[in-house]
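What follows is a single structure, and I will ask about it in a moment.
The complex is shown incomplete by one protein chain, all other protein chains being positioned as in the whole.
We just call them A, B, C and D in the order they show up, numbering each chain from 1.
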Amino acid sequence: MISLVWLIPAFPLAAFLINGLFGRRWLGHWTGVIASVAVGLSALLSIGVFLEVLGGKQQTVVGLYRWIGVGDFSVNVAALIDPLSAVMLLVVTVVSFLIFVYSNGYMAEDRGLWRFFTWMSLFVFAMLILVMADNYLLMFVGWEGVGLCSYLLIGFWFERPEPYLAAKKAFVMNRIGDWGYTIGIITIFLVFNSMNFLDIFNRLATSSMAQGVLTIICVALFFGATGKSAQLPLYSWLPDAMEGPTPVSALIHAATMVTSGVYLVARSMPLFVAAGPSLEVVGVVGAVTAIFAATIALVQFDIKRVMAYSTVSQLGYMFLALGVGAPAAAIFHLATHAFFKALLFLGSGSVIHGLSGEQDMRKMGGLRRRMPVTFWTMLIAGGALAALPPLAGFWSKDEIVAAAFVNGHFVLYAIGIITAALTAFYITRALWMTFYGEPSDHHLYDHAHESPTVMTLPLVLLGVGTAVLGIAIGFPPEQGFIHRFLDPVVEAAGVAEHAPELATILLLAVVSVAAGVVGIGIGVLMYVRHRPDPAAVARAAGPLYRLFVNKYYIDELYDHRIVEAARAIAGASWAFDIHIIDGLANRLGWALAMGGQGLRRVQTGVVGNYALTIMAGLLLMLVAYGGYAAGIFGR
Amino acid sequence: MGFDFVEPVIFAVLAVGVIGAGAAVVLLNRITASALLMALSFLCMAGMFVLLGAETIAAFQVLIYVGAITVLIIFGVQFTKQGGDRSYALFFQKQYPIAAALVAAVAIPVVLFAFSFNAPAPQPGGGDIRPLATSVFTDFAFAFEVASVLLLAAMVGAIVLTQRDERVEAARRRR
Amino acid sequence: MTVPLSFYVAVSAGLFFIGCAGVLTRRNAVVILMCVELMLNAANLALVAFSRRFGAVDERGSVFVIFVFVIAAAEVAVGLAIVLSAYRNRPVIDVDEIHQMKG
Amino acid sequence: MTDVTAVYPEIIVTAVAMIVLVADAILDRRRASPALPIITIAGLVVALASVFNDVPAGQYFRGFVTVDAFTTFFRAVFILLAIFAAAVSPAYLARRTVPPGEYYAIICFSTVGAMTVALSADLITLFIGLETMTIPIYVLAGIQRSDRFANEAALKYFLLGAFSSALLLYGFAWLYGVAHATDFVAIAKVLTTQGIASGPTIVALALITVGLGFKAAIIPFHQWTPDAYDGAPTPATAFMSVGPKAAAFAAILRVVDGALGPLGVDWSAVFAVLAAVTMTGGNIVALAQSNTKRMLAYSSIAHTGYILAAVAASKAGASASAGVLFYVFAYGLMNLGAFACLLYFDVEGTRGATIEEFNGFWQRQPLGALAFAIFLVSLTGIPPTVGFVAKVFVILPVLDAGLVWLAVVIALNAVLAAFYYLRVVVHMYMYQPEEKVPRLVSPRTLSVSLGLASFAVVLFGIVPGSLYDWAMAAALPLVR
Partner (left out) sequence: MTHLLSLLVVIPVAGLIPLFIFRRDDAAAKQVAITTTAVELAVSIWMLTQFKVGEPGFQLIERVDWLPSLGISYLVGVDGISVLLVPMTTLLTFISVLYSSGGAIKTRITEYMTAFLLLEVGMVGVFVALDLFLFYIFFELMLVPMYLIIGIWGGPRRIYATLKFVLFTLAGSLVMLVGIVAVYIASADASGSRTLSLPDLIELRGRFSADFQFWVFLAFALAFAIKLPMIPFHTWLPDAHVEAPTAGSIVLAGVLLKAGGYGFLRFGLPLFPFGVQAWLPLLILLSVVAILYGAIVSAVQKDLKKLVAYSSVAHMGFVTLGIFVLNPQGGVGAVLQMLNHGFVTGALFLLVGIQYEKTHRRMIADLGGLANMWPLFTTFFGVFVLASLGLPGLNGFVGEFLVLLGTFKFPGVPLGGLFWGPLAAIGVILAAVYLLWMFQRVMYGPVREAYRALPDLSRLEIACALPLLLLTVLLGVLPQPFIAYIEPSLDRVVRLATDPAFTVLASR
C-alpha cells in the first residue's frame, strides 16, 4: 500500500488537470463530483497507508526521481512515510473530503464553480506534497503550492477589491515567511550537506553541531512557520483571508494549510531540540499569539472573523506545545482542531448560506429553531473549542497546558489557562449571539433556512468526529493511542518526556476545565442576564476595548505605515533611476552636442583666421618638438 | 686673396632690398605698388643668386618671376580693381596683433636657428649651367615630365575657370 | 671673405616670415598670392644657399629651385583664374567678405 | 628603356587626360557627354591593368623613382578612386553644365600627381607630385564657375593650400640644409647619426608636419576642409575627399616614416596627440551639423585622425603602415561612396541635402538608401563591413606600440561617430517623407557604381584577408 503512496497526490492532481482543462467548457457541476471523488479515493488510500504504518512500517521512503542535482547538492522527489506524515495524510485527506462534499452544496450557484474545484484540487495536491516530502526542498514546493492556492482561493471573487487585496496580502506575508524558510534550508544544506530529513537527523545524532548555527537555522525555519501558520508577527493576513468562500476558510485557513507551520516545526523537532534556545522562542511566540488573538476575538462581530482569530489563537497553542517540548500534544491538538474548527467554519458557513450571505452576528439570533442541525453540530464544536470534557478539544488542549506546567514553564502555563478562559468566553458569545436570543433582523430571520443535506451531512460527520476523536485516541492522557503512535518521532527528537503522575494530571485537568467553565459562565451572564451588560463592560474597559476592537492597530501599521514607506522608497529610487543614472547619460550626449556647437564658432569661414590657426599650429609643433628634443615632456 | 669687402657690401645691399621690398609688399596699401615692390624683391633675390654663383637660377628668376609672374599678377590686379580698392595697410587689419605676435613667436627662434648653419670653407663658384642641366635631364627626367604635366593641367584649369560661359553671360545681360 | 651660409639662411627666413605675416593679415586675395610668392622665393634662397655653400657644390638644391619656379608659375596661373572666376560672380576681392560657408 | 616601362601607368593616365581633352574638342556636346566618361574609365582600367604588369621592384631613373609593392598599392588605389569618381559624375555634370572634358582630364592629372607621390624617392619628386596632385584639385573645386559656393570653396582651398605648400617647401629646404641630401634614404642615414638635437631639424620637422598635416586635414590644419568640401560640386567633393587624403598619407609614409624615421620617437608622440585631437574634434563638430555634406566633411577629418593613429604607432613596425594602407583603401571606398550618395538629390547649388531632406529616402530610392546605409555603417565601423576591419587593423598596431589610451580614444570616438551616422539612417528609414523634398534623380552609372562599391565594402568586410596581406606586403619596403 505504501508503495502506492504517490497515488494519494496523484488523484487530486488528475482532478486538477481534468477540471482545469475541460471544466469551464464541458464539465460544469461535474467538476465538484470529480474533485470530491478524487479526494475521497486519496482519503481511502491514506487510511490504508495509516493502517500499514500502524502495522509497524515505521519509516519508508518512496522515491520517484532525481529532481535537482548539481555537484554535491542533490534532491530527489521522494516521499517519507512515518507516523507523523501518516497522521497528517489522514487528517488532510479526510477533512478535505468532507469539505469538498460540503462545497458541492455551498458553491452550487457560483458560476466559477469549475475554478473553485480546480484550485481546491490543486491545493490538496500541494498540501499532500508538503506532508509527504522527504526533504526540505520538496516540502518547500508544497509549502509554496498551498500558498499559491490560498492566494487564488482567497481572491476567488476577484471582481471585488477586498478579496484580491486580501489574497495578495496573504501571499506576500507568506513570502516574507518563506524568506526565512529559504535561508533556513540553505543553511541546513551548508551545515549538513543535505536537505533530506533522515540524513540530517542521522548526522545530528552522530556528530555534534555548533549551537549557534543550529539556532540560526531553527529561528529561520520558525520564521517561515509564523508566516504560514499566522503567528506573530505575520498573522494579520489570516483574518483578511476570510474574504474567500467559507469552505476555503474551513479547509485552508483552519484545518490544513495553516497547520503546516506546526508540521514543519514538529518535523524539524530534532533540530529544535538540539538548538536549545530556539524552542523557547517557539513557545513564547505561540503563547503570546494565543492570548493576543483570543483577546481580539472577544470583540469581533463578524462570525467568520471570530473563527479566524480563534484559529490564530489555537495555532498559538500548538506552537506552545512544541515550545514546551510536547510535539505529540501539538499534533494531537492539530488533529482535533482540524475537526472542530473545520466544523465551526462549515457551521458558520451554513449559517451565512442560510442568511444568504449575512456575516454580522448582530443581525442574527434565535437561529437554533431555523437550522437545528447546524446549531447542534456547532454547539459540539464550540464545546470542543472551549475544551469541555469529553470533547476532543479538552484532551488535546489539556495536554498542552499540562506539558507546559510539567516541563516547568509556569508563565506559559498561566497564559494557556487564561487563554482557555477567554476562548470559552468568546465562543459562548458567538454561539449565543447567533443561535439564542431574539432575532434582531426579522427579514433575514424569516428567510433563514437549514442547508441542504449535502452540506449538513459533513457537519454531522465532523460533529461525530469532534465528539469521539479525543477520547478515542487521546485517552488515557499522556499514554493515549496518539502518543504511542507518535512515540518514534518524539524519541527521534530526543525530547525529555517525563510523564507526570495521575494526581497532577487530574489537578491540571480540573484547573483547565474550571477556566473553561468560568469563561462560559461570564459569557452566559453577560449575554443572557445582561449583567454586566456587554456595552457597559465595553465602556468600562474604555481604551482596552478600543485596543481590542482595532486589533492592537497592527493592521494599521502593516497596511499603511509600512506600505507607504515602501512606496516612498520605491518612488525615490525610480526618480534616482530616471534623473541621476539615465540623466547622466543623456546629459553627456547633450554636453557633446553643445561642445560641437561651440567648436562650430571657431569655423568662421574667413581665410585669414584659418591661416592664423595654421600658424598657431606651427608654433605648437615647434614647441612640441623642441620640448621633446629638450626632453621637457620626457621621452 | 686678402680682404675683399665687395661681397659683404653687395650682400648687405641686396639683403636690405629683399627684406625691405618684401616688407613693403605687406605694409603698403596700394596694390599696384605692392606688385612692383614684389618685383623689386625678386630682382634683389636674383642678385643674391648671382652672389651665390648660381647664374642660371638668377636668369630663370628674372625670366619667370620678374617677367611672367609679376606681369600675371599685375593683370590680376587690374582685372579686379573696379570693385574699388578697399584693401588697407597692415595696421588696419582686424587680427594683426595676434598675427604679429604669432609670427614673431615663430620667426625669432627660427631666425636664431638659421644662424646655427655653419658652412665649410667657400668653394670656387664657377658656372652651374652644366651640372644643373645634366641633373635635370637625367636624374630628374621623370620629375621634369611630371612638371610639364603640371603646367598642362594648370593651363587647362586656368582656361576652364576663366572662359566665358555663354548662357550665364546671356542671363546676366538680360538682367 | 665670403658671406657665411647662415646669413643667407637668415635673410631667407626673414623674408619667409614677412610673407607669412602678409598672408595672415592682408585681405586682398591677390596680395595674399603675392605674399605666398615671397615665401616661395625665401625657400628658393635657402635652397640655393644650401646647394652652393655645402662643401662640394651640390646641384640638387638648384634643381629643386627650378621645379619651384614651375610650380610657382602654375600656382599663380590657377590662382588668378580662381580669383577672376569668383570675382566675376561677385565683385568682391576681400577674402574676409567671402564667408557664406562657415560653422 | 626599362625606366619608361616602370612608369607606364603614369604615362597611360596622362595619355587618357590628353585623349579626353581632344575628344572633348572634336565631339559636339551631345555626343561628348556620354562618350567622355566611357573613354576615361576605359583608359583608367587599362592603366590599372598596367599597374600590375610585372616591373621588377626596385629603383629607376637612377634611383629617383621607386617601384615597389607600396607604389603598386597606391597606384591601384588612386586609379580605382579616379574610376569611381568618373563613374558617379556624368549625370551631375550634364545637369549643371560643368565642362566634362576638362573635368575628367583634371581628375586624371591629379591622379598622375598622386601616383608620383607614391613612387617618389626624394623630396623634389615628391613635392612636384604633391603640387601636381593639388593644383588641379583647386580647379576641380571651382569648376562649377557659376556657383558662388564653388568659387568660395576654390578660393579658400587655393589660398590656404598655396600657403601650406610654401610652409612645406620651406620645411623641405631646411631638411635639405640639415641633411645635405634630398633622397629619403640618405636623409634617414644622416638623421640616424644626428638625431633631433639641432634647432634646424626641429624647424624642418615642424614645418613638414604642418605642410603634410594640412594636405591630410589634421586638426589644427583642417579648417579648409569643411568649406572646400561643402562648396565644391558634389562629385568633385567625392574625389577630393579621398584622392588627396590618400596621397597625403602616401607622402606622410614616404617622408615621415621613411626619411624622418630615425626621429620616430619624437614625432610619433606628437602624432599620437594630433590623432586623438583630430578624431575627437572632427566627430564632435560633425555631431552639430545638419547638412549631410558638411557632416561627411567633418567626419572625414575624424577618419584622418584614425589613420594618423596608425601612423603614430610606427613603433609597431610593418603592421602600422599596413593599417594605414588598409584604412586608406577602406576609407576611399566608403567615403567616396557616401558622398556620391548625395548625388541622388537635385538640390540647389552645390550644397548637399539637409538631414531632414533624407526623410523617407528608403521609399523614394530603395537601393540608393541601402547603399548609403551600408557606407554609413561601414564608416561607423560596425561589422561585417570593411570599415570595421580597417578599425581593427588600426587598433592592432596602436596597441602593439603600447598606446593603450589612444586605442580607447578610437573606440569611444567610434561611438560618437555612430550617433551622427546612424541619425542619417534614422532619417532615411524611420521617417516618412515630408511635403517638399528635393527632386531625386537616379542615373544608372551612379547606381551601378554605388552598388559595386557597397558590395565591395561588405565583401572586404567579410574576407579582408587577401587585401590585408597585400597591404602588409606594400608596407614591408617602408621598414628598414
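In this section, contacts are C-beta pairs under 8 Å (C-beta built on N, C-alpha and C of every residue); 3 or more make two chains touch, one makes a residue touch a chain.
As the structure is a computational prediction, the values presented were derived from the model and not from experiment.
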Omitted chain's touching partners, listed by label: A, D
Touch criterion as defined above, residue of D:Ala197, D:Val265 or D:Ala411 at the omitted chain: D:Ala411
Residue among D:Ile382, D:Leu452 or D:Leu476 touching the omitted chain: D:Ile382
Candidates A:Ala108, A:Val172, A:Ile471 or A:Ala616 - the one touching the absent chain: A:Val172
Residue of D:Val347, D:Leu422 or D:Leu459 touching the missing chain in the full complex: D:Leu422
For subunit D, the residues touching the chain missing from this view: 377, 380-384, 388, 391-392, 395-396, 399-400, 404, 407-408, 410-412, 414-415, 418-419, 422-423, 426, 429-430, 463-465, 468-469, 472
Hidden partner chain, residues of subunit A it touches: 20, 24, 65-71, 73, 137, 140-141, 143-145, 148, 151, 155, 158-159, 161, 164-165, 167-168, 171-172, 175-176, 178-179, 182-183, 186-187, 189-190, 566-567, 569-571, 573-574, 577, 581-582, 585, 589
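Here is the rule we use: only the chains that are shown with their structure count from here on.
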CA centroid of subunit B to CA centroid of subunit D, Å: 30
Inter-centroid spacing, subunit C versus subunit B (mean Cα positions, whole Å): 5
Centroid spacing, where centroids are CA-atom means, of subunit C and subunit D in whole angstrom: 26
Shared-contact residues (touching 2 or more other chains) in subunit B: 93-95, 99, 102-103, 106, 109-110, 114, 116-117, 139-140, 143, 147, 150, 153-154, 157-159, 161
Sequence positions of subunit D contacting 2 or more other chains: 124, 128, 131, 135, 138-139, 142, 145-146, 154-156, 159, 163, 167, 177, 202-203, 226-227
Sites on subunit A touched by subunit D in the complex: 589, 592-593, 595-597, 599-600, 602-603, 605, 607, 609-611, 613-614, 616-618, 620-622, 624-626, 628-629, 633, 635
Contact footprint of subunit A on subunit C as seen in their complex: 20, 23-25, 27, 32, 95-96, 98-103
Residues on subunit B engaged by subunit D in the complex (per definition of touch): 109-110, 112-114, 116-117, 138-143, 146-147, 149-150, 152-154, 156-161, 165, 167-168
